[in-house]
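Pasting a structure here, questions to come.
Removed from the display is one protein chain of the complex; every other protein chain stays in position.
All chains are identified by letter, namely A and B, in their written order; residue positions are counted from 1 within each chain.
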Amino acid sequence: MSATIQADPAGPAGSASGLSLRRPFGDRAFQVTALVSGLLVLAILVLIAVTMSQQSTTWFTTEGWSGIFSVDWDPAHGKFGAMSFVYGTVVVSLIAIIIAYPVSMGVALLLNEVVPRRWAQPIVYAIDLLAVVPSVVWGLWGFAVLIPWLQTTIYPHVASAVNGIWILGNLFGFLNGNYVSGASFFTAGVILAIMITPIVTSVSREVIATVPAADKEGAYALGATRWEMIRGVVWPHSQTGIVGATLLGLGRAMGETIVVALVMGSAPVITSHLFTPGYAMPGVIANQFGEATVGVFRAALIGMGVLLFLLTIIINLSARAIVGRNARRMRGAA
Amino acid sequence: MEQQEQKVTAKLQPPQTTQAETYAATDAAKVLDARNVSVYYGSFRAVTDVSLPIYQNQITAFIGPSGCGKTTVLRTLNRMNDLIPAARVEGDVQYHGASLYARGVSPTAVRRRIGMVFQKPNPFPKSIYENVAYGPRINGIRGRSRLDEIVERSLRQAALWDEVKDRLNKSGLSLSGGQAQRLCIARTLAVEPDVVLMDEPCSALDPIATGRIEDLMQEIKSRYTIVIVTHNMQQAARVSDRTAFFSVLRDEKPGQSDIRTGVLVEYGATQQIFEDPRDDRTQAYVTGRMG
Partner (left out) sequence: MAVTAAGRPAVDLGEPGGWRRAKNRLAVGAMWFAFLCMLVPLGFVLAGVIIKGASVITWQFLTSSTIPPNVLPANIGGMGPAVVGTLEITAFAAVIAIPLGVLGAVYLNEYGGNRPLARLISFMSDVMTGVPSIVMGLFIFTVWVIPHGLTGYSGMAGSFALACLMLPIVIRSSYEMLRLVPDSLREGSYALGATKARVTLTVVLPAAAGGIVSGALLAVARAAGETAPLLFTIGFALTTNANLFSGANTALSTQIFDNVLQPYTGAVDRGWGAALTLIVIAFIFMLAARIVTARFARYSR
């Protein structure tokens, strides 16, 4: 068996010919296609920022900084101050995460630390079911069912109970006599809270799952009860991460449109009374876009869209950074 | 250190011997020829200055303690180290006289001629038939009857045909460990490579399955050239024609970056390596005093 190199370009086994590099076209094309698809994400984000800002410049040039953030919203008279919507967005989202934080944490701990594997599945299914209910259905139910019920049964009693009490009265008390409204900041906040619990729970679960089993076993080995172990081991490890998860929920709540459009009462006012109507950015955009044919009006609405975009990006960046840092610390410690 | 390295390289000439060797070293054709191969992972030199020829239609075994670079050297023979981003190969590997690492050489083409079987069987999550047909398909073979023929031939060569011929459509993942490994061998043989590299193919298998694969190796030896990395000295002694013993370079001075680099200590006919090793370290290893 001699080792001559055969000249056959098809190169059967046993020869060294045909080893030359032809990076096949298909291979290269596939790689490029994949890269372009990935770049699409960056392209879209940049385009959103650029094109929408362009469309909203007349709002800025007409109103200026002070005008944009004034409380005066009166399209019929050319006034486009967005402060009341910013206020509404912030208040409603805060209510949402204040309610969602303990609820999500409780359910996350329940699933990860308390319930045995087998029984966790139905609970997870229930959470998934909650997550899949479309926001417009929440809006419909909120408007048709929840609002009337709250307005007649709950709010008046709470308001009369706290009326006159120092801070509580300002938050939950009557406004001008006997006035509470089912369509209000608080109602929107509650429904938003329900809507964001699935994602806050899910991310919290991921965070809690990174707590090293060795640490937990150490606590149990010292004779701790389940709650003591959670308080002493799980809690310190996951605290930051759960904050990140809640921030993610905050971002979601801020961007939610239909609920705030239908359930908040559509009143562009700034008030501390949570049982009275208000308005939020996504809500006014959705509700009034149809009438916004005049240039500045539409520019104002799109401008608020830009504001929303920036706000949620910042919140999401921080949230992911916090959750990421927590995860990395866990991996390092484990 | 220099002295030791020189002593090492001096071992690398195939022994000119008149012992009862099946193949005289200079008669058999050289299929692969590693020349001064060093492999770096980042700045860590995993393998230093390995030179050895692999001869056609022989089974060559790489033996040695853990971490001495046997698998790393094996993977340089079919450019699988390319898949590790931090890996860098110095030196050259010649294949029938042509360099595998020359500019312009396609690793894909290299691997079609030099196949590999891995330590842990890795059948694709496809049917048994599709597992074996995968290689020929990507090489452009289309016709159903032709593929059937190749699949049967490969499974026969891998001593698996009788066991699976009635269930070629079953998933490759449904096979036992030994069967799965023979499937992977069949898959490799289906593309009719020149050389088959095996990285501890039996370490995840029970003794019976191991025996079947060792028999298989002897049967296909006449058609292929085989290089096998093994932890099992008895296996190397049973199965191989030539054996290369690797070890970790001893370093008297602590703090050297070469403190754990792998080197080729001795290489020769299997019988000679096991019965009359020339190097102390080889002697220590094969008699069980080391590693």
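Everything below uses one rule, namely that a contact is a pair of C-beta atoms (placed from the backbone, for glycine too) under 8 Å apart; a residue touches a chain by one contact, two chains touch by 3 or more.
Nothing here was measured: the structure is a model prediction, and the numbers come from that model.
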Sole touch to the unshown chain from A:71, A:94, A:123 or A:168: residue A:123
Which one touches the absent chain: A:98, A:137 or A:167? A:137
Identify the residues of chain B touching the omitted chain, counting contacts across the whole complex. 78, 80, 83, 85, 108-113, 115-116, 118, 120, 122-126, 134-135, 138-139, 184, 187-188, 191
Touching the missing chain, which residues of chain A? 24, 26-27, 29-31, 33-35, 37-42, 44-45, 47-48, 51-52, 54-55, 102-107, 109-110, 114, 123, 126-130, 132-141, 143-145, 194, 197, 219, 222-230, 232, 248, 251-252, 254-258, 261-262, 282, 285-286, 289, 301-302, 305, 308-309, 312-313, 315-317, 319-320
